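One protein chain omitted, others in place.
Each chain carries a letter (A, B and C) given by its place in the written order, and its residues are counted from 1.
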Amino acid sequence: MKIGKETIPKTSISTSDEHTIVVRGRDLSRELIGKISFTDYFYLLVTGREPNAAATAVLDATLVAIAEHGLVPSVQASRMTLAAAPDAVQGAVAAGILGCGSVILGASETAGRMFDEIRNRASKSNETIDEASLAVVKSYREARRAIPGYGHPLHKERDPRVNALFTVAQESGANLEYVAISEAVERAIPKVVGKDLKLNVSAAIPAVLLGVGFPLNALKGVPILARTGGLIGHLTEEFERPIGFALSYQATRELVYDGDVPEHVTLGSRTS
Amino acid sequence: MKIGKETIPKTSISTSDEHTIVVRGRDLSRELIGKISFTDYFYLLVTGREPNAAATAVLDATLVAIAEHGLVPSVQASRMTLAAAPDAVQGAVAAGILGCGSVILGASETAGRMFDEIRNRASKSNETIDEASLAVVKSYREARRAIPGYGHPLHKERDPRVNALFTVAQESGANLEYVAISEAVERAIPKVVGKDLKLNVSAAIPAVLLGVGFPLNALKGVPILARTGGLIGHLTEEFERPIGFALSYQATRELVYDGDVPEHVTLGSRTS
Amino acid sequence: MKIGKETIPKTSISTSDEHTIVVRGRDLSRELIGKISFTDYFYLLVTGREPNAAATAVLDATLVAIAEHGLVPSVQASRMTLAAAPDAVQGAVAAGILGCGSVILGASETAGRMFDEIRNRASKSNETIDEASLAVVKSYREARRAIPGYGHPLHKERDPRVNALFTVAQESGANLEYVAISEAVERAIPKVVGKDLKLNVSAAIPAVLLGVGFPLNALKGVPILARTGGLIGHLTEEFERPIGFALSYQATRELVYDGDVPEHVTLGSRTS
Partner (left out) sequence: MKIGKETIPKTSISTSDEHTIVVRGRDLSRELIGKISFTDYFYLLVTGREPNAAATAVLDATLVAIAEHGLVPSVQASRMTLAAAPDAVQGAVAAGILGCGSVILGASETAGRMFDEIRNRASKSNETIDEASLAVVKSYREARRAIPGYGHPLHKERDPRVNALFTVAQESGANLEYVAISEAVERAIPKVVGKDLKLNVSAAIPAVLLGVGFPLNALKGVPILARTGGLIGHLTEEFERPIGFALSYQATRELVYDGDVPEHVTLGSRTS
């Protein structure tokens, strides 16, 4: 079925013949394998350009920052899935990645789009970054949209990963414009929201990445790639010390069933 | 519901409190972010140990080798999924990863297990590696199991990525024992199978990784992590130059419907 | 980690002990298996109530209408995934379901929400349904939101499934209020959009389902459940007559690579 107007697919990422695989204009086997780190290759795949030193440092730092934070819901979902379907590691990884949504890890992208909106507004309207941040945070509030990337259920002070990321950006010589915007938003929030929500890692990631030329459309890919690494760590542990079913058992120990029970039934020790 | 005996979940990967996130015995914010590359962090997450220089070089090389090979079926599935569900990048990545199965990218793991079986057999039975390889390839053939990691639909000669990976292993000082086994299998195949199937990248990956202490249970994670990087490159392009529906249109241009048609129906130009 | 305030999970769907499984207040083994159709059970699971005759007729009709429409993109993605990972049928089904997104099958839900908005507006403001439809279509247009459920790449006249569904609703005695709204929207569209976009199946589904008490929050579940049935049909065919890789081959036959090629490389017949 023809959907849309385009019928000839085009790509500029890769081509190959029997002897050569070309990726982003380079010969994979002769110019890339053994000559470029996976982080730099990821940057090249996404942007078509090789990163400079600041971009390498910042991209590595964000991937390390977000890959692992213990048995968060998506890791639990992934380990339970492996316990049920141990033959299909790819399915367990996929189940974990599916939890990288708007509430949890997707904020990296939406925060990046908010920072971009603030930057565009400031440059068009001659407002300071603080004025533009205040205006945009207000507009989010009026539209009842959450301010993405601020506040954390555990880290009430600034998430410890935020300063680590900002230090890397600073020391590597990255453009700090978006970092400044992210801190302006942090200052604006108490005035608009009335609560002191601090920068969390999901706002810090776009703040540093946008300063090294990483595109908006790929921002969500950073937590997804990083978490894939984290999930593989957990699934390797799951093969050796399985806890998927134990997590599932614990999860329902205090479960309350508040639906009906048929008249003729008297339940013994319930299971869920 | 209680499934299995274990009810108390245990992990040695990560713990945290409000101020500190500990990963594999290190303080994430002070000791890892900005101080370790993503590749080295991935090795640390999976094994609990930091890699030596050879392990870094080899793991980077394998991730680069397998991340991207054009519009393979899983990339097509992923781009079609994004075209249909552009709000859920994580779903498009998951759809692509689900194609890392036994036929396509899963061979990295199964080849690794075959090499391990050969190594164990040789060390137990005092056979040479060539003898043990011949015996194991025969046993696979008798059990009608495919020999994983040999032959390629496009690269009839040795896949060009294979030599690149072996060179990295050699030059970085990695243990080459499994590389030797993988070449012994290549020599054994024509004698048993009667066809000259050359090493492909899926056999070369475990051959080099097992020599730098990467665990068998995590082998399948390497193509999965690498392809996640490749998929994010493709999905970023898909946002900018969508081809998901064009691919789907092309795929069915020569489709033959060979089922029945009701008597009263005369179909015009068919759509599928 | 504690996310949100609730810590005690509650459910009213199911509980069980060693001898009895209770679902929605009924004894599964004695009162449901063999006594209720799967369609009625699905309605019971989702709403907690058993359907009346109109609800059964309408829900069956919508599930039949949307389950299958040939080799659409999500079916292609699913069959390619099975070809690559034949051991994990669940993964191939999941890959297909992930294409039930906002552009393709998700319109059932968003159209339902639009109809509900029109109904609420008409009842609050004493507008006729045509007036409220016009106002809401205009507001969508101004916010640059697509009008979900109207127009179809293939069925330029009204999608033939629409009248079939409306007939079932009428003849089964379902409430037709939302059907009337869906037709008012069809009348409003040319006035606002300037194009004559006809009702497609994704608007007809909520139009008939909301009239039989099916909840808004579950609307998206109808195409997902239906397509799961369709996907299993395709995957059964894929096991017997595999076409996953042939689809993938066809998809890239006219693929254009418009990126760079290294100077030293002259590509032979390209593969992608």
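FYI, a contact is a pair of C-beta atoms (placed from the backbone, for glycine too) under 8 Å apart; a residue touches a chain by one contact, two chains touch by 3 or more.
These figures come from a predicted structure and were not determined experimentally.
From the options C:Y41, C:Y140, C:Y178 or C:Y257, the residue with contact to the chain not on display is C:Y41. Note that of A:G34, A:G91 or A:G211, the residue touching the chain absent from this view is A:G91.
Listed here are the chain C residues that touch the chain not shown: 1-4, 6-21, 23, 28-30, 32-34, 36-39, 41-42, 45-46, 57, 59-61, 63-65, 67-71, 83, 88-91, 93-95, 97-101, 106, 109, 154-157, 160-161, 163-165, 167-168, 171, 215, 217-218, 220-221, 224-226, 228-230, 232-237, 239-243, 245-250, 252, 271-272. By the touch criterion stated above, the residues of chain A touching the omitted chain are 69-74, 76-78, 80-81, 83-88, 91-92, 94-95, 98-106, 154, 244-245, 247-248, 250-255, 271-272.
Seen across the whole complex, the unshown chain contacts chain B at 1-4, 8-20, 22, 24-27, 31, 48, 69-70, 72-73, 85, 87-88, 90-91, 94, 153-154, 251-252, 254-262, 264-265, 267-272.
Rule of thumb we're sticking to: only the chains that are shown with their structure count from here on.
For the touching copies chain A and chain C, the fraction of interface residue numbers used by both exceeds half; the interface is of the same-residue type. Annotation: 22 Å between the Cα-based centres of chain A and chain B.
Within chain A, residues 1-4, 8-20, 69-71, 88, 90-91, 94, 154, 252, 271-272 each touch two or more of the remaining chains.
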